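Encoded as structure tokens, the structure appears first; notes follow it.
The complex appears here minus one protein chain, its other protein chains still in place.
When the chains are written out, they are named A, B and C in that same order, and each has its own residue count from 1.
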Amino acid sequence: MDDLLPLLVALPLLGAAVLVAGGRLVPRLVAESVACAVSAGTAALALVLLLNCSPPMVEWAGGWVPVNGRSVGIVLVGDGPGLGMAALASLLTLAALAYSWRYFDEPPRGHAGSFPALVLLFQAGMCGFALAGDLFNAFVWFELMSVVAYALTGHRVEEARAVQGALTFAVVNSLGAYCLLMGIALLYARTGELAMTQIGRGLDRAAGPDGPDVLVLAAFVLVLTGLLVKAAAVPFHFWLPDAHAVAPTPVCMVLSGVMVELGAYGVWRVYGTVFAGPGGIPAADFERALTVLGALTAAVGAILCWYQRHLKRLLAYSTVAHMGLFLLGIGVLKPEADDGIALYLLGHAGVKAALFACAGILLDRYGSVDEHALRGRARELRGVAVLFTLGALGLAGLPPFGTALGKSITEEAVGGPLTVLYVLATAVTAGAVLRVAARVFLGLGPPPENGDAYETTGSGERPETRHRLGRIPDSMKAVPAVLLAGVLAVGVGPGFADVVAHAVNEAGSGGVLVASVHWTPAGILLGLASTALAVGLAAVAVTRPKLLAPAWALPLRRLQSGHVGDYVAWLLVGAAVLGALALPGVLGS
Amino acid sequence: MTAVTHVLPYLVAVWIFLIGCYGLATSRNLIHAVGCLSVCQAATYVLLLAVGYRDGATAPVFSDVEPGSRPVVDPVVQALALTDVVVGATVTALLLALVVQVAKRHGTVDPDELSELRG
Amino acid sequence: MADAVIIVALLLVAAAATTAVLVRDPVRQALVLAVLGVLLAVLFTTLQAPDVGLSQLAVGSALTPLLLLLTVRKVRRRGRKEGPRR
Partner (left out) sequence: MNRRIRLWLVAVAGTALAALLVAACLDLPDFGGDRHPYGDRAVDASLARHTANTVASVNFDQRAFDTLGELTVLFAAVVGCVVLLRQTRDEHRARPEPEPVARPVRRYALAVLPVALLTGLYVIAHGQLSPGGGFQGGVVAATALHLLYLGADYRALERVRPLGLYEAGDAVAVSAYLVTGLAGLIGATAFLANTLLPYGTFNTLSSGGTVPLLNAAVGMEVACAVVVLLARFLDQAVEIEDPTGKGSGTP
């Protein structure tokens, strides 16, 4: 069973190659159905492998099994979290392909297969990164994931915004990838190994009696800078709202649903295997670094999410806020927090993809994603209104949803003060989404006047389909419905949470089995509280827009300038801050 | 003098990386910025190959050298650097494709004049 | 003790990289990047890495500057009506 792991990467690649080779000979329908079939096959394989990953699977590519503990080959690790992320990536790619069924205006002349091929390459990159047990191999799949994401984000080249957003996304992520590679070079110089667990052992052996030295700290800063750029932590997050505001909707679903989360998974994986030993970064430093960055990210994401009127940018900032919450959960370094974050991440992926799908429907039906321009125009889309509101409530953490279960378990693990931040961040983001739902679908409240000029309005966008959709094809409505049903299943599925917790603990803390995770009264109460707060915020915002729009957040909004130079400067500042946060442990020892 | 040469290649790599980042952050022309990004990437080649060097060693190619007769340099970093060179070329090609489209749609390649995505 | 050739190659590469960043005109930068590519190929050869040197020569000093110049031509050709771009 182990040697099927590389197939998770090889199958989508083969599908993409076949699509590009035969793309021009077959009609568009055949190309898209082949893509869906290959994506579904990979998802099925991922789920089958996930079902029997209780002893984590280890596969040496090329058959280079270790000889007395040493090997020259590349190791792929098929444990719970890895295969879980690969399965999630495959399922979301399948959902995106189903959503974009005969969706785009005509593809480039004679290249019917190019968009599905790029989406399959995207799936291959994500699966490869999720399974990588070798640090340089993770960098290669990280690079593939990024290159395909740049091309997909800039897919609508006739839109001025799309190409600018894709360019800033490409420059910032490439610089992050080069930082990651510099970190790998330093670790290779010190340990002479590339497999993550081997590097960890090498660091422990090489570390003197007084623990890590500056080289380990520099490698930690460089590797984590690359991963945190992908995970959109403050101050590396600037590329995400620009990229999500312009990417085609199916791409947004996959970008926000799983690619950004892979950054947080990468942070968890790299720290657990490489930097967790005595020779690595002391736990207190890692905890301080991630707690500070996570809290900042959650706060900035939530505040800026509240101010947006462009629907996709609003959802993008909500993703930034949730990434902050995930990093906080990972930073606490407790097995219960890891289980909670795994469930929360699964739930959030489904909810966020469903919300982006509904935003895409609005864009294609009315040619705009601007909250003010759409006020009251979407009354006849009953089904979409229900899906959108359910998604917003899921985002807020309403109990039956998987997000609420994950949030409650994590809140229990992170303790008091951080729980307040969890409740506030989810309430503000969900409140913004509920405000949009109330205005767009119900047309409530007075017409809001335009804010100052320093904002990106959602109007003036062209629908992604050739012409405005008279009738919404049911494939575009079925996908969000199925995703929300999945999130409900995560929440109420019997024993599902225990399976996830068992898999995560077995991989993370070496099988320290934790008490079964389940709904707790306190968790349910916190979930209801955050939902009530969200509904309240939305109600106040709709009825008296002046009240909840203070101007003190304006300087924060000016930082999101869309200027490549600014984002690169902030990346350097972020790396320096990360170094400063993790410095005490290295100096102290 | 010998103390400096033990660490000179690493310092050169760090210098190239930081000067590339400086150029990228302060560039007034997107094509120039893409050039600076490829300079940043050149730093990773220099660091990788400097890590793999061995004094008095030859290239790890045994078509004309008797295996085992002479010490050889580390071939693994060369494979990593090769992969990195090709990845760099592809990222540069994609970025330049996007710059062409930015110039076409915005009429300018000066990042200060791009004003579409704000706030 | 690294011999003198490597040190000279390293200093030349550092100088070429700094020049490539400080020169602001894309056309001149493309030429300096080509020179940087050749110098890197020389450095890699002195570091006993002929494979990487050959691919850097082919990619870094031939392909990348060519793409840069084609992009400049596309941008400049469009910009000629509005006066030469900086």
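Observations, loosely collected:
Please note the rule applied: a residue touches a chain if its C-beta (ideal position, glycine included) is under 8 Å from a C-beta of that chain, and two chains touch if they have at least 3 such contacts.
On a predicted model such as this, the values are computed, not experimentally measured, just so you know.
One chain is not displayed; in the complete assembly it touches the shown chains A, B, C. Considering the whole complex, the residue from A:Ala151, A:Leu203, A:Leu224 or A:Val267 that touches the absent chain is A:Ala151. Remark: the residues of chain B touching the chain excluded from display are 5-11, 14, 17-18, 21-22, 25-26, 50-55, 59-63, 67, 71-80, 82-83, 85-87, 89-91, 93-94, 96-98, 100-101, 104-107, 112. Residues of chain C in contact with the chain left out of this view: 1-2, 50-51, 53-55, 58-59, 62-63, 66-67, 70-71, 73-74, 77-82. The chain not shown here touches chain A at positions 3, 6-7, 9-10, 13-14, 16-18, 20-21, 24, 59-64, 70, 72-74, 76, 108-111, 114-115, 117-118, 121, 124-125, 128, 136-137, 140-141, 143-144, 147-148, 150-151, 154-155, 157-158, 160, 186, 188-190, 192-194, 213-215, 217-219, 221, 558-559, 561, 565-566, 568-570, 572-573, 575-576, 579-580.
The rule is short, and it goes like this: only the chains that are shown with their structure count from here on.
Rounded to whole angstrom units, the spacing between the C-alpha centres of chain A and chain B is 28. With centres taken as mean Cα positions, chain C sits 36 Å from chain A. For the pair chain B and chain C, the distance between mean C-alpha positions equals 10 Å. Counting partner chains per residue, chain B has residues 27, 34, 43, 99 touching two or more of them. Chain B contributes residues 2, 5, 8-9, 12, 15-16, 19-20, 22-23, 27-29, 31-32, 34-36, 38-39, 42-43, 45-46, 49-50, 52-53, 55, 57-61, 72-73, 78, 81-82, 85-86, 88-89, 92-93, 96, 99-100, 103-104, 107-110 to its touches with chain C in the complex. For chain C in complex with chain B, the residues that touch the partner chain are 1-2, 6-7, 10-11, 13-14, 17-18, 20-22, 24-26, 29-30, 33, 36, 40, 43-44, 47-52, 55-56, 59-60, 63-64, 67-68, 70-72, 74-75, 78-79, 82, 85-86. On the side of chain A, the complex with chain B involves touching residues 136, 140, 143, 147, 150-151, 154, 157-161, 163-168, 170-171, 174-175, 178, 181-182, 184-186, 188-189, 194, 241-242, 245-246, 307, 454-456, 557-558, 560-565, 568-569, 572.
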